[in-house]
Every structure is written in C-alpha cells, then in structure tokens.
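Only one protein chain is missing from this complex, and each of the others stays in its spot.
The chains carry the letters A and B, assigned in the order they are written, with residues numbered from 1 in each.
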Amino acid sequence: MAAVESVGIGAAARAADLAHQRVAFAIMTAFFVLAPFVVYPVFLMKALCFALFACAFNLLIGFGGLLSFGHAMFLGTAGYACAHAAKMWGFTPEFAILFGTAAAVLLGIVTGLLAIRRQGIYFAMITLALAQMIFFFYVQTPFTHGEDGIQAVPRGMLFGLIDLSNVMVMYFFVLAIFLAGFLLIYRIIHSPFGQVLKAIRENEARAISLGYRTNQYKLLAFVLSATLAGLAGATKALVFQLASLTDVHWTMSGEVVLMTLLGGLGTVFGPVVGAFIIVTMENYLSGLGQWVTIIQGSIFVACVLAFRRGIVGELGYWLKKPL
Amino acid sequence: MTEIFGVSTQALFGQLLIGLINGSFYALLSLGLAVIFGLLNIINFAHGAQYMMGAFCGYFLLLKFGIGYWWALALAPLIIGLIGMIIERLMLSRLYQLDHLYGLLLTFGLALIVQGLARNEYGTSGIPYDMPAALTGGQNLGFMFLPNYRAWVIVASLVVCVSTWFVTEKTKLGSYLRAATENPALVQAFGINVPRMITLTYGFGVALAAFAGVMAAPIYQVNPLMGADLIIVVFAVVVIGGMGSIMGSIVTGFALGVIEGLTKVFYPEASNTVVFIVMVVVLLIKPAGLFGTQR
Partner (left out) sequence: MLQKRSALLVVSLAFAAGAANAQISDGIVKIGVLNDMSGLYSDISGQGSVFAARQAVADFGAAAKGLKVEVIGADHQNKPDVGSSIARQWYDVDKVDVILDVPTSSVALAVSEVTRDKNKVFLVSGAAASDLTGEKCTPNTIHWTYDTWALANGTGKAMVKTGGNTWFFLTADYAFGHALERDTAAVVEANGGKVLGRVRHPFPGTDFSSFLLQAQASKAKVIGLANAGGDTINSIKQAAEFGIVKGGQQLAGLLMFISDVHALGLQTAQGLVLTEAWYWDMTAANRDFTKKFQAQFPGKFPTMVQAGVYSAVIHYLKAVTALKSDADGKAVVAKMKATPTDDKLFGKGTVRADGRKIHPMYLFEVKKPQESKYAGDYYKLRATIPAAEAFRPIADGHCPLVK
C-alpha cells in the first residue's frame, strides 16, 4: 500500500539497480540458450530444474525470512503427481505438469496453514515434521512403488504436436518453464507484496503495528514458494522420466538450503548459481563417492564462517549493486 | 490370557518395557541437545555426528590402548567434549550475534564432513564392539527376557539425566549459566567469565552425546551413519519437550520411547514417523513445546 511505495530518493537508485539486474538476466538467458550446443543438455535440464527449486526456496527464506526444512515435499509431490498423470492417465506433458503443480499448491495451502502459526525454529521443525509424514505416506502408498519409484514416464507430445523425446526440443521447453518461473519470482520480489514481505522479515512486530495481516502475507509467500517448487518437481519428473523417493527425502530439503546459501540468500540470481555449482559438483565428482559429502560439508562451513553473502551476494557487494 | 486389541497383555508389557528402554536412550541423546540449545541458543546439528564419534572413540580406545568399556564411558566423552570445545572456540563463537540459522548450518556442515571422512575410512557395514563381560546375559522376567545391558541403559540414563537436570536447575553454576544466556553482558559485568562458561557448556553437551555413543556401541553396530538418521528424531524430541527445558526433553524422551513401542506393536511401519505426528500435534496446541517457555 501507499506507505510502502517508492520513496523519492530511493527510486532513481532502484531504477539503476534494476537495470543491472536486467543485464544480468540477459546474460543468463543468453548462456542458457547457447549452452546446450556445447554442454550435455540433460545435465543442463537437471540444473535448470534445481535452479527453479532453489529460487522458489529463496523466495521464502531470502525474502520472507522463513526457513523451511521440508521443501522437498513439494518437489516430490509434484513429481509423483505429474509422473502418475503422464504414465497412468496419459496426460499430455503440459497438463501433467499443471496437474503436478496443482498438487503442490494444494499441499502448500494445507501445510502452510499448519506451519505459519509458528515462527523461527518451530516453523522449520513443523515443516520438517510434515515433510517426514509425507515421506512416510509415499513409502506406503502403492502408486509410488516405494523405492522403485514411478519409472518409464513418457515425455509425450507437447500440446499434442511437439515430440518431447527429442532432447533439444525438451531442453527449450524446460528452459521456457524455468524462465517463466524465474520472471514470476522476480515480479513477486519487486512488487508491493514483495516489499511487505521484506518488511515482515526485518521486523514482524512493526509490520503488524502498521496494520498488515502478516500471517496472510506469510501464507501467500509460502504457497507461492510451494507452487514454484512444485513446477520444478513436475518438470524434473518428465526430464528424467522418473519420480522417486529421493525427491521427498529430508536430505533433498537440506540440499536446496545448501544451494541457496552458496549462491546467496536473498539475492535474485544467487540460487541459480548455487544450484548450478552443486549439480555440477555432484555430477563430475560422482566417481569420488564419499568426497562429495565431505566437500559439501566444507562448503557449508566455509559459507557460514567467511562467505555469508554467497557467491552472487559477494559479487553484488563488490559491484555495489544488488544481484 | 487377556488380550488388548489382539495382543496379549504379557506381550504388551514386554513391549512397554522395551519402549521404556528405548525412551531412556532418546532422553540421554536429547539431553545434550537440550543443554546446548536451552542454555546457549545454538542448534547443534552435529549432535548425531558427535554421538557417532563417541562410539568410534570407544572402539579406538579398545583397539589401540586396550581400554575397555567402563573406562571408555568416562574417557570418550572427555575426549570428544574437548574436540567440541575447540570447535566452539574456533567456529561457533563467531556466529552468536547472527541468526540461529547460521549456527545450524555450520554444525550441519561439520556433521557432513565428519560423517564423510568416517565413511571413507570405515565403509558402512560397521565395526563390532563387544558387550562388557559384566553385562552380558539377562534375566527372565516371566513376560520377557530382559538383557542385563538394557537394564543398565535405563539406570545409567536416569542417573545422568537427573544429575544434569539437578546441576542446571538447582545449583549455583546452573543459575549462572541460565543468567548468562539471558543477559551475557550483565553477567560478565559481575565478573563471571561468560565465554569460558559457554565453551564449557557446549563441551558438556557434546560429551553427553559421546556418552550416549559409547552406551550404544555394544548394541548397535558402530558405523559412520549411526547418528545421521537419529538426529532428526532427537531434534523432534527436544522440540516437543520445549527447546529451553531440560526436564522437557527427559520426559519427552521417555514418553516417546513408550509411544513408539506401542506403535511397533500395532502399526510397526509407522514407528519411525510417529514422533513427527506427535510433534505437529504438540506444536499446534502448545507452541513452545510441552515444558518450554516462549522465547
């Protein structure tokens, strides 16, 4: 509302910042359009899905100040719903993804209503507990086939016309989804709603005293984050043609925290960079087995002690422009 | 023979006793975590790894120095507690003025490193650690056969839990500690060395984890991942009990053991998940946990 809209002095500075971010966006998009001709596209698609997941997570923690330990439940639920729809009900890919995302939205509303009432570590623990219950549910229900997962999910024909089994076609479809999700998050962050969210993160008591119904804002942020995480999960299920328990396990929730922290909490491009680095590391170091966990742990420690702004955060600090 | 829901009362008593034994384990494990969070406001995600380090330390003491179980119960916590204090001095102390989140992430990262290194060296099948001779065998209680070691676990756990609670709630040292977390500057002004107290307290919490590890070594295989899956359950116990309350986690630990024990009889597949269901229910009704105070 009016109190939160532009303040004269800051407007010009903010317009300059946004120009910076527009440049960064252009660079990012160019990179992703050209990369599949050089780098293995399936690897890139995996990175894009995780980047969207991390961006969705960052919306909640970086801008909303709410640490969720259970975000994997949205990634996985959407994945299972999409996989089941595509394989058993023959949905075309766009409807399967929509269906998966819708499942995540529903879950987001239910869990959000339960979790939002609490703050801080209690909020985190409730999300973890809910995620564990969801995990258990998926282990037990027959349609997920337990640890085998839903396999051989068909990619199908987009809009009934475009064959997605061609890897480059699938890549550009995934890229389109990623860019759409990213732009949506960008819009949310830079909207009045986003400003209120930041205000709540900084000082909730003051926001309440200003007349904002903070619980509603937090719930909306939670559901939006869940939706986009779901979009990432549903897309991932089609990329790999597989939906498995890994996507709902609590270590997946831990990984997204790692990606966002490494990239930079509360930055716009940070989660993308963080996701890329982690996915690349896991990919190219898979021959080293154990060392991947040790390296991940070291990154956590290093980031927290010395590198709190994350890669993009440090870059932004150095450039004196928020990224 | 009377039956309740298709299970004989005899079998049920046996299961309840086992539940109590497991509960005492949970209480012991969550104690260290509760001390560290309750008194220091640090969310110590490395607790599972420190538990594992305690068990490995016991194993090494036996292997390299021939030091048996009883001495290991005293020595391993001291050694691992010392390591904990070094970590606190070097790393954790820098994070106190920041959001809790960072302490959590740091300890989580440390846990990953320690577990990764251990797995690299020892694989995942684990290493056998023999039960101390004095505690082998068991008693036939009529409704079940109770191994002596399990009875020892209840006793040791109760002793440690009650003494810890006593020290923190009823002694002068404990009150200094509680005051220091509420207002460190003021307590420091009284001439009490607050940073040193904090370091010692963290070390104590870690030592408790290591103690639990040595207690676990004879009955659960000593393996690098032994703490990894337990850590979220232990967190749940502390949260249910109320994150500031020592008594809360002791009571919750025991109670959870019994609830889990009953679940194992009637719906065993859910026994890993019941703690989370309880946690959600408790947090919705009593937001700060059963015995906790809103911070």
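The working rule: a contact is a pair of C-beta atoms (placed from the backbone, for glycine too) under 8 Å apart; a residue touches a chain by one contact, two chains touch by 3 or more.
Please read these numbers as outputs of a predicted model, since none were measured by experiment.
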item	value
Touched by the hidden chain, restricted to displayed chains	A, B
Hidden-chain contact residue, picked from the options A:149, A:254 or A:274	A:149
Option touching the unshown chain, where B:65, B:145 or B:190 are the choices	B:145
Identified contact with the non-displayed chain, of A:29, A:214 or A:246	A:246
In subunit A, positions touching the absent partner	40, 42-43, 46, 139, 145-149, 151-152, 240-242, 244, 246-247, 282-283, 286-290, 292-293
Interface residues of subunit B (partner: the chain not displayed)	11, 14-15, 18-19, 21-22, 25, 116, 119, 123-128, 130-131, 138, 144-145, 147, 149-150, 219-221, 223, 225-226, 229-230, 261, 264-265, 268-273
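Here is the rule we use: only the chains that are shown with their structure count from here on.
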item	value
Euclidean distance of C-alpha centroids - subunit A vs subunit B, Å	33
Residue ranges of subunit B touching subunit A (in the complex, touch as defined)	43, 91, 94-95, 98, 100-102, 105-106, 108-117, 119-120, 232, 235-236, 239, 243, 269-270, 272-273, 276-277, 279-280, 283-284, 287-288
Parts of subunit A lying in touch with subunit B, wherever the complex brings them together	67, 114, 117-118, 120-122, 125-126, 128-130, 132-133, 135-136, 140, 250, 254, 257, 261, 289-294, 296-301, 303-305, 308
